[in-house]
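Only one protein chain is missing from this complex, and each of the others stays in its spot.
Letters are used for the chains, namely A and B, taken in the order the chains are written, and counting of residues starts over at 1 for each.
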Amino acid sequence: MNSRISLLKELRDKSPLVHCITNIVVANFQANGLLALGASPIMAAAIEEAGEVSAISSSTLLNIGTLDGVSIASMIAAGKMANEKGNPLVLDPVGAGATAFRKQTVSTLLAELDVSLIRGNAGEIAAIANFPWDAKGVDAGDGTADIVEAAKGVAVRHKCLVAVTGKTDIVTDGAFVAQITGGHPLMSQITGMGCLLSAVCAAFLSVGKNHPLEAVAYSLAFYKQAGERAAELASGPGDFAVHFLNALHLLKDSDVNQASIFIQKEAFQQ
Amino acid sequence: MNSRISLLKELRDKSPLVHCITNIVVANFQANGLLALGASPIMAAAIEEAGEVSAISSSTLLNIGTLDGVSIASMIAAGKMANEKGNPLVLDPVGAGATAFRKQTVSTLLAELDVSLIRGNAGEIAAIANFPWDAKGVDAGDGTADIVEAAKGVAVRHKCLVAVTGKTDIVTDGAFVAQITGGHPLMSQITGMGCLLSAVCAAFLSVGKNHPLEAVAYSLAFYKQAGERAAELASGPGDFAVHFLNALHLLKDSDVNQASIFIQKEAFQQ
Partner (left out) sequence: MNSRISLLKELRDKSPLVHCITNIVVANFQANGLLALGASPIMAAAIEEAGEVSAISSSTLLNIGTLDGVSIASMIAAGKMANEKGNPLVLDPVGAGATAFRKQTVSTLLAELDVSLIRGNAGEIAAIANFPWDAKGVDAGDGTADIVEAAKGVAVRHKCLVAVTGKTDIVTDGAFVAQITGGHPLMSQITGMGCLLSAVCAAFLSVGKNHPLEAVAYSLAFYKQAGERAAELASGPGDFAVHFLNALHLLKDSDVNQASIFIQKEAFQQ
């Protein structure tokens, strides 16, 4: 895991351009979060330029939070360009379990594109895995399914990394599972916290292409650490969001608790 | 008014899903405000899923702040589903007095849907009532019309509650008028303050269906109290918005000044 040590420094040195096709609720928070981290955001959902912007970007994020029929074509154009350039492509399947339209769109995107990482909450990953789950709108909801198994199944089927974030995060390539502890409950009371995390993973993946599982595990540990720092200073969700952006900016690599990452190899075969 | 005592607790216990078809300016603030309050927001304006999302939600909010031709059909689909499910439906007629398109859209929505509550500023309610008023864009503007009479007339005509918010708030069902005092001038210097209030009313209505007038009066009193708390800590509009989100999260039922609500029965007949 020595490669992790330089990821944050490399990201800040390169300031990778991250193309986000995203939703109207979180676009501002996502852009500010990427800037605070040291990356450079661009949001360009128009079909006239979505592919061209992915071509000049270091990584591309597709977020279906406020999807409409038009934006699916833009997501495919942007995703295909990211694939062609060999750049990381992250899918955030917001509310995948909430409606037929979202579930169908996720299927279409996964069929058309080679996704590097799917990052969602338990309800979203369960929906993609066709595991039973009681999602609540765009929130995780509750369920008893084995989410680690669900994630590994999705990773194997779609040949990608799958991260499931919540109280404890996991990321898996289907064989290895990294588990990341930490964070703070206030992280679930800010809109776009998961959406920004997907963008942060896209930024770290662009500088950690050669060790993607480690890059995502590092992203998750970094993010949880930022949440802990922000929570120390916050009185509620309002100033937590403010301190969180500060923490993304101020955290140093040495602040990230690498002990919070536990990577396990399993004899998982399908 | 004993029913009011448990509204906030019930809202936080149930965390109702509130479907907002809303505008690009306030979507983030609205989602964060609902989360801070203890509700769960979902924004889904696409015609492919607007009805389905209202079907799984506890209440639905239609906000015309950055309306386009496409979203009207989604609003009607979502509103009809809320009606079918017997769930509260709130209309926020942003800038109803500003353009013919907005005024026409409000007429269409009110003709097609059974709205539970219309919440607007004086200029917006005057426009719906066809009372003379000099609105200023999406802000209230000035006028001399009797806004209480305007609100009562709209309530009777559309068989719904009407809330007019500003320095003093009122809410009426056409017969009773509740007047709510308090709040702070900084509340008018943050974009989306009225839009978020409409969403907060939608959340409280979902747990206060059986006493809707009281539920809305409580919402308005709660909101004004949050504004007062935030103003005590704020240096300007920037940190006021931050403290306001905190206040939505931290206020307890016992903090709400129920004495600020004055409900008056009038011999109002039309």
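By our rule, contacts are C-beta pairs under 8 Å (C-beta built on N, C-alpha and C of every residue); 3 or more make two chains touch, one makes a residue touch a chain.
None of the values given here were measured: they were computed from a predicted structure.
Although one chain is not drawn, the whole complex shows that of B:A98, B:A127 or B:A178 it is B:A98 that touches it. Residue-level contact of chain A with the missing chain is found at 15, 17, 24, 27-28, 31-32, 35-36, 40-49, 52-53, 56-57, 70, 241-247, 249-250. Of the residues in chain B, those that touch the hidden partner chain are 23-29, 65-69, 95, 98-102, 136-139, 189-192, 235-239, 241-242.
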